[in-house]
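Okay, structure first, notes after.
Here the complex is missing a single protein chain, while all its other protein chains stay put.
Chains: A and B, in written order; residue numbering restarts at 1 for each.
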Amino acid sequence: MENINTWGSWLRHALELSATVAFALSGVMAAARGRLDAVGVLVVAFVAAFGGGTLRDLLLDQRPFFWVRHVEYVWGILALGTAAMLFMRQRHFEPTERVMQIPDALGLGLFAAVGVDVASRAGMPALVCVLMGIVTGVFGGVLRDIVCNEIPSAFRDHRPYAVCAFAGGWVYLGLSALGAPEWVALVSTVTLTAGLRLLALWRDWRLPLWQVGHD
Amino acid sequence: MENINTWGSWLRHALELSATVAFALSGVMAAARGRLDAVGVLVVAFVAAFGGGTLRDLLLDQRPFFWVRHVEYVWGILALGTAAMLFMRQRHFEPTERVMQIPDALGLGLFAAVGVDVASRAGMPALVCVLMGIVTGVFGGVLRDIVCNEIPSAFRDHRPYAVCAFAGGWVYLGLSALGAPEWVALVSTVTLTAGLRLLALWRDWRLPLWQVGHD
Partner (left out) sequence: MENINTWGSWLRHALELSATVAFALSGVMAAARGRLDAVGVLVVAFVAAFGGGTLRDLLLDQRPFFWVRHVEYVWGILALGTAAMLFMRQRHFEPTERVMQIPDALGLGLFAAVGVDVASRAGMPALVCVLMGIVTGVFGGVLRDIVCNEIPSAFRDHRPYAVCAFAGGWVYLGLSALGAPEWVALVSTVTLTAGLRLLALWRDWRLPLWQVGHD
């Protein structure tokens, strides 16, 4: 039993590390597209990486924040952002929207799983747990886009994004209610959410169009 | 006495329900104007409806939020937003700024009254109570406009809006200090705030122009 708990804890830590790196890189790229300066790049990387989880913890009134408990992550983001700037400068590498979609999809799945888990431990009702998964997975990117003065791409590009986290969240709650071990619920949620997102991008699925005058 | 308390509680619940619907619809319309996708419409409807009250509760450090205590409201917003999208698609109904002003005025009055009431119960000083009424009534719309990447219309259109909530808030505090029953203070505040706002729109009142080079 203890092995599984240790494994679950290790897995969750690995999930948070990967998701944080993925989102920080999406922040670097968004800041580069917005022509922000070096400080702006680091701040937007930080906001993209920790914004969703921090907003979730603010709403759930939980402290300390992840980045206060794990200050080494903040140093990591600063190092990663600096390295990314040097690399992008040397290679004349222009980040494209396409390149951003892969780390984004992984981060979405990873953060949504962690977010539902945290809200569920805090005793929130089911729908609020799923919303907190969406907040954790999506609002880092939303805050990133707001700082870069753009309409959040999650709300504009007519491709399933938050919807994938919504589906994943219910799967997590369902598996937990059925008594599945924590790591099974986590892995399933991550796989389903990131898989749905990548499938949606690959097959070019669209959200139902509804707007008048939209063509 | 108990009847009046029950009536006051019922009235407040009815106020919150009407204001929530009004603001959610203003969110749907703002998102439609900004050409957001279906997910964006639902998120902006949620932000417009619950953003002001949630920001107030964050600032006052009060939990649980309204939408955590009343999860049925979140389901309601999702249903309302979906219904509004279907309706707008079928009727080829293009939402205009004019149509948005009516639910906005009602929501402003209703939320300002509730906000002053909540801050007053939390023992805030008078000016902070009035500001919390403004936060509750105005910042749902402000957050809505920020997500839609627009300058908040409440701060830009030179028409009295937050000012009406400011006036209404002092009336609430004054009536309470005079010992008026809660429902009298609530009804008066709502009537005055929404009435002032609608009168200002009807008579085309303007805030004092002050800008250099403004013409």
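The working rule: contacts are C-beta pairs under 8 Å (C-beta built on N, C-alpha and C of every residue); 3 or more make two chains touch, one makes a residue touch a chain.
What you see is a predicted model; the values in this text were computed from it and never measured.
Visitor: Which one touches the absent chain: B:Gly27, B:Gly40, B:Gly53 or B:Pro152?
Guide: B:Pro152
Visitor: Touching the absent chain in the whole complex: find that residue among A:Val43, A:Ala165 or A:Val190.
Guide: A:Val43
Visitor: I'm checking contacts with the chain that's been left out. Which of B:Val43, B:Leu131 or B:Leu175 qualifies?
Guide: Considering all chains, including the one not shown, the answer is B:Leu131.
Visitor: Tell me where the left-out chain touches chain A, residue by residue.
Guide: So the residues of chain A touching the unseen chain are 31-32, 34-41, 43-44, 54, 58, 61, 63, 65, 67-68, 71, 74-75, 85-86, 88-89, 92-94, 146-149.
Visitor: Given the full complex, what residues of chain B touch the hidden partner chain?
Guide: Missing-chain contacts on chain B: residues 58-59, 61, 124-125, 127-128, 131, 142, 146, 149-152, 154-163, 207-208, 210-214.
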